[in-house]
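Here the complex is missing a single protein chain, while all its other protein chains stay put.
Letters A and B mark the chains in the order given here, with residues in each chain numbered from 1 onward.
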Amino acid sequence: MAFLRELAMCLKRLIVSVAVWAGVALAQTSPSKTVPDLSGFWERKDEVGGGNFAGTFAGIPQAAVKPEVIEEAKRMAAAQARGYVVSFASKWCLTNTYPFFMQHSAAWDIAQTQDEIALVPEVHTFVRHIYLDGRKHPDPKHLMRSVNGHAIGHWEGDTLLVDTIGFVGGGGTPGGGRVGPMTHLTERFKLLEGGKKLSVTFTWEDPAFYLKPHTYEMTYHRSDPGTYAFEEYCHADDPVQGGSVVQPPQK
Amino acid sequence: MTDNFKRSGIGAVGVLLLTAASFLAPAPTRAETPNLSGFWEMHFDSRNVPPAVLTPVMANEDKSVQYKLDMFATRWCHFFGVPYVMDASPIDILQNLNGKEIVIATPVRNPARHIYTDGRTHVNPDVFDPLSNGHSIGHWEGDTLVVDTVGFSTEGMTSIPGGGRRTPDSHLVERYRLVDDGNRLSVIFTWEDPKVFQKPHTYEYRYFRAPNGTEAREYDCNASDENRAKFLLDVPGGGLK
Partner (left out) sequence: MKLKLLALGISLLCAFPVIAHHSFAMFELTKDVTYEGTVLEYRWENPHTHIILKVDEGAADPSTAGTWDIEGGATSIMGRQGWTRSTFKAGDHAKLIAHPMKDGVTKGASLFYAVMPDGKRLYHDIARPKGEGGASSTK
């Protein structure tokens, strides 16, 4: 009996030790084994057969925006109808503001570490940094506005939740939304189809522009293996930057 | 019986000790490679840059030639490229958890550097469009990341620390290694370019690990700003009233 008691105690210690060891090993395991791997190149594809680039946004809901936003869009449309082809921002290669590269036809890259995820575009803008180290947004007194905003994220199961404030603003969103200095963005990143696709749901809020939060989903396809980054250079000094088609001499 | 008990007890203690040891070990990022991720700063004593041994043509070139090239790129907000971005402190290194790529982001308006560590080779130059950052592939040799870059364009700030400039024929090898218990990052740059250097040009940077909570900056560039353009291209002080 004494032997059996000793054996039982020994086995109990062994089981507890193994359980503790396994738990610690799991906790210390590279996060890539416990959170999804979003890293790699991603590209939009035309899911709907849009017929042209504008058509690839079919299915994006229209933002409920204030009348003055609609009026400004009408003024821009009228200007374009009168021949205003290349915007000032484009002619001078001004920095593309978020979320421009997320709806562009160029690929973009995700780099993923334990403490940070970076969205890495090819266009003339900055890398977007999403901090995962538990930091909060800076005090408004110390917040430096940026084209990509100040983004903090955390995982909820297999979904990356990102909260962003502090945009310099000036750009627009699919569905006719706008981004300004007081805009608040919530995003949800989630892998689909075993990692072949990435879903990003955007929710924009800003009482300066929206009558209610503007939410839409964009889906990206994982680029082919071996994909490498291009650089979409922009030369404001080149006369072609400010132009479009030019009828050639008729030969 | 007592001996068996003793042996069982020793075994259990052994397991407990192993458990404690694994609890204290640092978390790995990828099988046995150092983790270079994080923000890294240049301080006043971060650079060891000897003069390059230039070819006679480069050595005799008027200094204003390179100056004008670099100021043009700055004035017109072109992508600056390598090597300039490695001086744009702090740099943010993101070493993918899956080991396939390392991205280096900087505060200047320039595409990030992509160092592909998935075993690929350089792209066929017949189809590759040269880049300001070139095309970089890397592999680990023990605790050192060795990065090989070719495929540079003429875009941007092409001057190289110590002399010479980056050209489409340039070949850069970098060696990244953590030193000082991981508090500093050594990067040794070696440039080869037969039209620029008589022999390979090597210099070393040692970055300091930036404080926890360091935030990325965006140093924006606005080519339409006339005052900015005057400041950059005029005689110093010429634009001041």
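Here is the rule we use: a contact is a pair of C-beta atoms (placed from the backbone, for glycine too) under 8 Å apart; a residue touches a chain by one contact, two chains touch by 3 or more.
These numbers were taken from a predicted model, which means no experiment stands behind them.
Touch with the chain that is not drawn comes from one residue among A:Phe100, A:Phe126, A:Phe167 or A:Tyr210, which is A:Phe100. Remark: the residues of subunit A touching the chain excluded from display are 43-57, 60, 62-63, 65, 70, 72-74, 76-78, 80-81, 83-87, 89-90, 96-97, 99-100, 103-107, 122-123, 170-176, 178, 230-235, 240-241, 244-251. By the touch rule set out above, subunit B reaches the unshown chain at residues 126-127, 129.
Just so it is clear, only the chains that are shown with their structure count from here on.
Look at where the CA atoms of subunit A average out and do the same for subunit B: the two points lie 25 Å apart. Taken together, the subunit A residues at the contact with subunit B in this complex read 2-3, 6-7, 10, 13-14, 17-18, 20-21, 24-25, 28, 30-32, 37, 39-40, 88, 92-95, 109, 111-116, 118, 120-122, 124-127, 129, 133, 135, 138, 144, 146-148, 150, 226, 228-231, 233-237. Taken in their complex, subunit B has these residues touching subunit A: 1, 4-5, 8-9, 11-12, 15-16, 18-19, 22-23, 25, 27-30, 37-38, 72, 76-79, 92, 94-98, 100-103, 105, 107, 109, 111-112, 114, 116, 120, 123, 129, 131-133, 135, 155, 212-213, 215-218, 220-224.
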